[in-house]
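Only a single protein chain was left out; the remaining protein chains are all shown in position.
All chains are identified by letter, namely A and B, in their written order; residue positions are counted from 1 within each chain.
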Amino acid sequence: MTNLLEVKNLCVNFPTRNGVVEAVRNISFSLGKERLGIVGESGSGKSMTGRAILRLIKKPGILTADYIKLEGQDLLKLSEREMRGVRGHKISMVMQDPKFSLNPVMRIGDQICEAYQLHSKVSRKEAVKKTIEMLEAVLIRDPERVFKSYPHEMSGGMGQRIMIAMMLIPDPQILIADEPTSALDVTVQKEVLEIMDRLVRERGMGLIFISHDLNVVSAFCDRVLIMYAGRIVETCRADELSNAKHPYTQGLLKSLPQLERRVDRLAVLQRDEAWRTAPSVSGIVEPERA
Amino acid sequence: MSELKTSPETKQSLHDWLVSDAPTSRRQAKLSSYYRAWLTLKSNPMAMFGLAILSGLLFIAAFAPWLAPADPFEQDLAARLLPPGEGGYIFGSDSLGRDILSRLMYGSRITLYIVALVALMAPIVGLFVGTAAGYLGGWVDVVLMRITDIFLAFPRLVLALAFVSALGAGIENAVLAIVLTAWPPYARIARAETLTIRNADFIHAIKLQGAGAMRIITRHIWPLCISSLVIRVTLDMAGIILTAAGLGFLGLGAQPPSPEWGAMISAGRKFILDHWWVVTMPGLAIFTVSLAFNLLGDGLRDVLDPKKNK
Partner (left out) sequence: MTTENNGGRRRELSSSQKFIKSVTPWVIGFWKTTFTVLITMVGLLCVTFIIGRVMPIDPVLSIVGEAASNETYQQAYRDLGLDKPIITQFFIFLWDVMHGNFGESLLTARPVSQDLIRVFPATLELASVGIIIGIVIGIPLGVIAAVNQGTWVDHIARVIALIGYSMPVFWIGMIGLMVLYGKLDWVAGPGRLDIFYVDIVPSVTGMILVDSLIAGDMTIFWNAVSHIILPAGLLAYYSLAYISRMTRSFMLEQLDQEYITTARVKGLSETSVVWRHALGNVKVPLITVIALSYAGLLEGSVLTETIFSWPGIGSYITTALLSADMNAVLGGTMVVGLVFVGLNIFADLLYKVFDPRAK
């Protein structure tokens, strides 16, 4: 059995007037049928990594890598047209804020049907049926009504569930979740995560979970990559995150409030310029022989 | 030797000083932002083209008496309607035998005069109305903005036509009519700016120091409204020229024998089929100048629109 996804030496650069900004620098990692967390501050390159996998880096950004292999096939070698067959169909992405990521003037049902019909030749009637099923699967009550609604009529939690339904309806193998709960109220975050978790496990998918929230990642993922300034500084199993060795990870952990232990004053993260230049740690895991 | 070497270096260091990321004084920061804007503008060839044309126009207008080959009013009925190039008339002569080129050169003064007056008066009226409405609020705001909307509801040219016909034809009245129709958008802009500034912390601080409404408006709000008004004015210049020319064409602006470009087109209308240049030349002049203003305005907007500077 091979990894679903293998990324080798991925770089994303943005040329500006004052030189090149390196958003992602030579990172390598793999993804099996697991839940892989990518943690880092804003600007650490974690979102860019997610978008780079889908080859959706906006101009003038430049994406380079030795390869991005999806089940052994190098995505970088595909034409734009073939790449469109991968997007949605094989790899999908849920974004941060459903307020912005859903088209405001299209009915929700039409947006989901569109995603489904794009990759499977079915009649409109069948697509509608499947959409309703999918809305039920993300625990939306009264899916017929939601089908005919517009995004602004939905709450944030509903919006994100709709987003998940839309991204999972073509049955992809990999879901990239880019800060899927950061824009949501704390009360609905858990609910959305549970729905996503259940669907991903039921379908045997790989999940890349991008977040700045260490607590969520350690509770929710199997393995974690920690990014800083466009590099992977550490990789470990999620349940061993509290034993992380890299000073950056430790610093992040220390700056979190904790229930068990009373801390008078949360530590402020002290940064070391050396982290910036140190080589990236590989996040590749050889698949276990089954 | 050392002289030769330092000259490019000082130039270079001035450039560095101007584009520095860490300005050390307010003056440097300000100069730096102007310099950067200038660099952006300079990299836009179309805007620079517009600027070049306008500089040329200013030059011609300033030195028209020395540049013009002939007296713009001198008639020579023997040399009527000569085509361009003939009889020493570079752009030809009109129906009264006057040199079209010289008339265009003198006409540029009228065009600039109208544009300058309108571009000064309309924003000022708008500034008064807008800041008063925005700062005072309440019923003053309601009344002033309603009046603004009423003026905005009129099509500009039609309203200007009605005004000129009421006031009587002539350049000054044409200017007045254009101003009367052009101020509402400026009032809107000034009001919007005022509303944002009014609640800023620094205004509260000044109020606590005991500054009155007049002082706050004139010293603190007006200076901050200026830049958005200037952008808008540059973009409106071409429209002002076209409206003025339209009024002139209808005989409501400058009166003959004044070499106003719109009026020249109007006078040449009868001869258009056989003597194309009489109409074509002044039209080209209007077109070129308003295109220049549009090119520059478009470039300036790109530079000054903070949203695009990300």
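One rule holds for everything that comes next: a residue touches a chain if its C-beta (ideal position, glycine included) is under 8 Å from a C-beta of that chain, and two chains touch if they have at least 3 such contacts.
Please read all numbers here as calculations on a predicted model, not as lab measurements.
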{"item": "Among shown chains, those touching the left-out chain", "value": "A, B"}
{"item": "Candidate in contact with the missing chain, chosen from A:M167, A:V217 or A:L252", "value": "A:M167"}
{"item": "Of A:A183, A:A219 or A:A278, the residue in touch with the unshown chain", "value": "A:A183"}
{"item": "Touch with the omitted chain, as defined above, among A:Q96, A:T131, A:S218 or A:S280", "value": "A:Q96"}
{"item": "Interface with the unshown chain - residue positions in chain B", "value": "46, 145-147, 149-151, 153-159, 161-163, 165-168, 188, 192, 238-239, 242, 245-246, 249-252, 262, 265, 269, 272-273, 276, 279-280, 282-283, 286-287, 290-291, 293-295, 298, 307"}
{"item": "Missing-partner contacts on chain A, residue numbers", "value": "42, 51, 54, 56, 84-89, 92-93, 95-97, 99-106, 114-115, 118-119, 150, 152, 154-156, 159, 163, 166-167, 170, 179, 182-185"}
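Note that only the chains that are shown with their structure count from here on.
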{"item": "Centre-to-centre distance between chain B and chain A (centres being mean Cα positions), rounded to whole Å", "value": "52"}
